[in-house]
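Every protein chain but one is kept in place in this view of the complex.
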Amino acid sequence: MATETLATPRRSSLWTDQKFRSIFFQALTIGILGFAIAFIAHNTATNLENRGIASGFGFLSNTAGYELENTLIPYNSTDTHFRAFLVGLTGTLFVAFFGCIVATVFGFILGVLRLSHNFLINRVAYVYVEIVRNVPLLLQIFVWWAILLALPVVRESFYLGSGMYFYNGGLKAPSPIFGDLFWMTPVALFVAIGAAIGIGRWAKKRQDATGETFPAFWTGLGLIFALPVMTFFATGAPLEWEVPTLGRFRFSGGLAITDMFLALLIALAAYTAAFIAEIVRAGILAVNKGQTEAAYALGLKPNWTLRLVVIPQALRVIVPPLTSQYLNLTKNSSLGAFIGYPELVATIGGITLNQTGQAVECILITMAVYLTISLSISAFMNWYNRSIALVER
Amino acid sequence: MRLTTLLATAAAVATVSAGVAAAGTLDDVKARGSLSCGVTTGLAGFAAPNDQGRWEGLDVDMCRAVAVAIFNDPDAVTFTPTTGKDRFTVLQSGEIDMLARNTTWTFSRDVNLGFEFLGVNYYDGQGFMVRKDLGVNSAKELDGAAVCIQTGTTTELNLADFFRANNMSFEPVVVETGDQARQAYEAGRCDVYTTDASGLAAQRAGMSDPSAHKILPEIISKEPLGPLVRHGDHQWGDVVRWTLNAMITAEELGVTSANVEEQSANPSSPEVARLLGSEGDLGEQLGLSTDWAKNVIARIGNYSESFERNIGVNTPIGLERGLNALWRDGGILYTPPFR
Partner (left out) sequence: MATEDTREGNPAHPAGQHPDLPPPAGTTGFIGWLRENLFAGPLNTIGTIVTVAVLYMLLVPLIQWSITDAVISGSDRHGCDIGRFAANIGNAYDDFSRENLALDPNQEGLDPETARLWAARQKRAEVDLTTVGSMLGNFDNTYQIMVREGTVPTDLLAVVDQVRPLELQPALLQAIEARDLPAVDSIVNELEPLIAWGQNRDGACWVVIKERVLIFMLGFYPRHEAWRLIVAAVLLVGAVAPLLFDKMPFRKPLLFVTATFPLTGFWFVVGDFPTMIYCWIAFAIYWLDPNRIRGPTIAAALVLLNLIYYFGLSDSDGLLSTIIGLKFLDFRYVPTGEWGGLLATMVNGVVGITASLPIGIVLALGRRSNMPIIRALCTAFIETVRGVPLITVLFMAALMLPLFLPEGVSFDKFLRALIGVALFSSAYMAEVVRGGLQAIPKGQYEAAEAMGLTYWRSMRLIVLPQALKIQIPAIVNSFIGLYKDTTLLSIIGILDVLLVATQTNTRGDWVGFSSETYFFAGFIFVIFCFGMSRYSIFLERKLHTGHRS
């Protein structure tokens, strides 16, 4: 540092030495922190012992004893708490994944509507954004669930065709029963994706070298679509469907997308989309109009201009704040516990915690999982951000 | 060790109302001038604020009765609303002196968690409510039904046990609050609503068409609900236990808030005299004044008065005494004698 190199007169005693002070403060901090941790650990251990709470993670292998509806992995009340935790984990990941996708799509549409020249659309989009951003998400989840609950009851379900029903318990669809050779179809899909990527690279190389274009996108898409379909039929279509049937009370069989999932998904997406809309608007406004005009002047077609000039530049502004919105959405999915969506806070951080009384362990597990998910999303989005960043030469 | 004490003091100073649980809870409560009582965040009839913002309910009366026994003041109570999750934590940490949060007396809570249950102020059991047009007459017919449950209680476990024992399956809709569970049931999202039987009647009264629902006869669990305190402080446990017993005994002996003055002046029996402190020193043995029970009955009333005021047939909850009648009236309320 600048002051280090200058021999200042104040540097007479040890205390005014910056290096010493820095080491001293850090040592002090570590000391205090270490002491605080030891103090807390000691107290916690004493308290747990006095209260007869056995610490440790052994409870995870005990029988959970409670039922959860419509889990992504098979589960019933005789399974362990660990399995209930896995149910919660998959539930969180599932709703967060789809939530991010829907929120992005909806947010981009809303962001564009916010820039609409139509006064009414523009204003309505604005009012929507303002209301949604200023009402607590928890209330919005309640409202969306109440709206879904107002759909027809199970006996009066809407029939959507091909064995699908829609009612206030969500969506019921036929579930696939895979035959012996079905594994070949996904394999074919992966092969096709690999081939499509290969063709894309080859086409780019060739274009860079010779200037000749090749419809790599369409070829790849055709391949990804055609190869699995052909494999599927070549192996004798080894797939059957189990159609849901209405029993005395409920549907049995089939796949279900529950109303709780839908309500949580819609609420999360609608809420996050309002924030994404503002980000998108700012991103688009940040692209200089001259860029579009320059692209037109170069003779680029409008959709090429959008794809090659405007969007890449807007994305650079959009992606970093978008990342934190994805993180928020994932964390906010914990509110699903309020309406009974089986996710982490409902299972390990909720019923398991209540039934076992292992508060410390349950909360630590829940926090650790969220932290891992958050850091992974950050890492992925940082990678993506780097890949689209301006390469400065 | 010194530093530990120092830090502990610092933490205590930092709190606005640090509750220091020393040897005797009763002495602490007396020194503080008010009782700290844990109740639910809101359950009709047991603990909920009325429109004037005053806590009311059977459990609330339990807390107020203890406050009257100690201070002769039903308002010398600080109510701490607790959730299913943190009710035991706040009691263990000494933040509250007693918990009256319609908590089921179970083996593990009594033994493992280190609490002392002091009696039962309401015998409850888990029941089912269904829509009449389903044509269901028994809980055994509910195979495959969707069931709305509020989380955070023993309800989930009882329900799973009941269905497994009867070899049936169900679709659980497990939500955070009773309000949400009721809404889902009323919208037809579930076929069955299950909670403690005491709650079902109140919930039915609030439905848009109360006459379209019925409560099934099966009660699938035993839920003895009662006040509890930390293990180990026997004097304090005795105060709460005998306050509850005094209310029940008063009903048995025919002492009400209306006639308590007269009864204490001219006791109709020796036990009434002992209860109301006209004779003997039962109150002093507890560390309270001799007229503690008389005050409780004068300010709060006997068990029957509290019951009828909060959850009886003339309230929106509309519960019959049933199991909670005195032993001689066909119920199972039975207290040890005041002797």
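Of note:
A and B are the chain letters, set down in written order, and residue numbers restart from 1 in every chain.
Here is the rule we use: a contact is a pair of C-beta atoms (placed from the backbone, for glycine too) under 8 Å apart; a residue touches a chain by one contact, two chains touch by 3 or more.
Computed from a predicted model, the values in this text were never measured in an experiment.
The residue from B:127, B:178, B:226 or B:277 that touches the chain not shown here is B:178. Note that of B:217, B:232, B:254 or B:316, the residue touching the chain absent from this view is B:316. For the chain left out of this panel, the touching residue among B:83, B:235, B:257 or B:290 is B:83.
Residues touching the missing chain, restricted to subunit A, are 1-3, 22, 25-26, 29-30, 33, 40, 43-44, 46-48, 50, 116-121, 124, 130-131, 133-139, 142-143, 146, 155-156, 159, 246, 327, 331-332, 334-335, 337-338, 345, 349, 353, 359-360, 363, 366-367, 370-371, 374-375 (touch as defined at the top).
Residues 4, 8, 11-13, 15-22, 34, 36, 41-45, 48-49, 51-55, 78-83, 85-86, 89-90, 92-95, 133, 176-179, 182-183, 186, 202-203, 205-212, 315-317 are the ones on subunit B that touch the missing chain.
Here is the rule we use: only the chains that are shown with their structure count from here on.
Subunit B has its Cα centroid 43 Å from the Cα centroid of subunit A.
Contacts from subunit B toward subunit A in the complex involve residues 3-4, 7, 84-85, 88-89, 92-93, 112-114, 134, 142-146, 151-153, 156-157, 159-161, 163-164, 170-177, 180, 183-184, 187-189, 191.
Touching subunit B in their complex are the following residues of subunit A: 35, 39, 42, 47, 50-53, 65-70, 77-78, 142, 145-146, 149-150, 153-154, 168-169, 247-250, 252, 259-260, 337-340, 342, 346, 350-351, 353-355, 357, 359.
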